[in-house]
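A single protein chain has been omitted from the complex, and every remaining protein chain is retained in its original position.
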Amino acid sequence: MSSKKRKNLTPTQQQYQDFAHAREPKRPILKNCVKAFIVGGIICTIGQGLMWFFMTYFKFDEKTAGNPSVAVLIFLSILFTSLGFYDHIAQWGGAGTAVPVTGFANTIASAALEHKSEGFVLGVGGNMFKLAGPVIVYGVFSAFVVAIVSVAIKMLGGV
Amino acid sequence: MDKFIWAFIIGGMICVVGQLLMDGLKLTPAHTMCTLVVAGAILGGFGLYDKLVKFAGAGASVPISNFGNQLVKGALQEAEQYGIIGVITGIFEITSAGISAAIIFGFFAALVFRPKG
Partner (left out) sequence: MLQGYQTWIFENKPVIIGSAAIGGPFEAQGNLAKDFDLLHDDLWLGQDSYEKAEKKLLEQACETAIKKAGVKKEDIQLFMSGDLINQIISSSFTARTLGVPYLGLYGACSSSMEGLALASLMVDSRFAKIALAATSSHNAASEKQYRYPTEYGAQKPPTAQWTVTGAGAAVVAQQGEGAHVTSATIGRVVDMGLSDPFNMGSAMAPAAVDTIEAHFRDLNIDASHYDLIATGDLGIVGHRIAGDLLKKHGIDIPVEKLTDCGTLIYKNDQPVLAGGSGCACAAVTVYGHFLNRMRIGELKRILIVATGALLSPMSYQQKETIPCIAHAVSIEM
């Protein structure tokens, strides 16, 4: 990744970048991975617990219990974002909070809250998907391509 | 009981993949999530992601990669019923709950709260 960018640098710039990188605090990758594992694992376990709860006390089964569980996680993520402490958990947990659906809900809530000062239509409405938009666009487009390819393969005689 | 353990482990591991993309490859969170969603869609197309969900439960269904999987599943289910046009009409079938919940709760939040800075 960095070698691609370095092709356009002059020798002085390249020299300086090496000089600077040697003096920068490195991202604590290992520590961050451990924290992400723990936080992500906990959130998914809570999701599993919610699924069990909906299957036991309501008439949901394995297939359908996912929906209300995800809805509860989304609700909690938005609530914590609104109360102001989701970002503190996220600074510690990193991908552990961002990768589960809680991260998706947080992008929507945080953008909506932030742009309230620009009004409800252009501000909240217009900015809600500022950060979640790419996920939806790429999800839909890749699903479309995968589905088309899959259907085409089936039509041509199957895999 | 071991469903919970696998949910923890698999969910944690998918998050570690995300963390490595962010810290190792220096991708932004948006780029990382898009990568995971697309990966989920591709694995979903091969039918592999559902196997992971069966095994790890919420450990596979809670991460954003499942979003990609569900979009593909929705498309394929409709396509089976209605032919190729089903690919477009069915994409949001399964993910409707998640997206609707996020928008609705997000809007309520904006009505009631202010950011804390």
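Residue numbering begins at 1 within each chain, and the chains themselves are lettered A and B in the order written.
The rule is short, and it goes like this: contacts are C-beta pairs under 8 Å (C-beta built on N, C-alpha and C of every residue); 3 or more make two chains touch, one makes a residue touch a chain.
Remember, it's a predicted structure, so these values are computed and weren't measured experimentally.
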item: Candidate in contact with the missing chain, chosen from A:Leu9, A:Leu30, A:Leu122 or A:Ala152; value: A:Leu9
item: Residues from subunit B at the interface with the omitted partner, ascending; value: 22, 26, 29, 114-117
item: For subunit A, residues in touch with the removed chain; value: 5, 8-10, 12-14, 16-17, 19-21, 23-28, 32, 81-82, 84, 86-87, 89-91, 93-95, 97-98, 103, 106-107, 109-111, 113-115, 117-118, 130-131
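By our rule, only the chains that are shown with their structure count from here on.
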item: Centroid spacing, where centroids are CA-atom means, of subunit A and subunit B in whole angstrom; value: 9
item: Subunit A-facing residues of subunit B, complex; value: 3-4, 7-26, 29-34, 36-38, 41-42, 44-45, 57-59, 61-68, 71-72, 74-76, 79, 84, 87-88, 91-92, 97-99, 101-103, 105-110, 112-116
item: Subunit B-touching residues of subunit A, taken from the complex the two chains share; value: 1, 27, 29, 32-33, 36-51, 66-71, 73-75, 78-79, 81-84, 94-96, 98-101, 103-105, 108-110, 112-114, 116, 120, 124, 128, 131-132, 134-136, 138-140, 142-144, 146-151
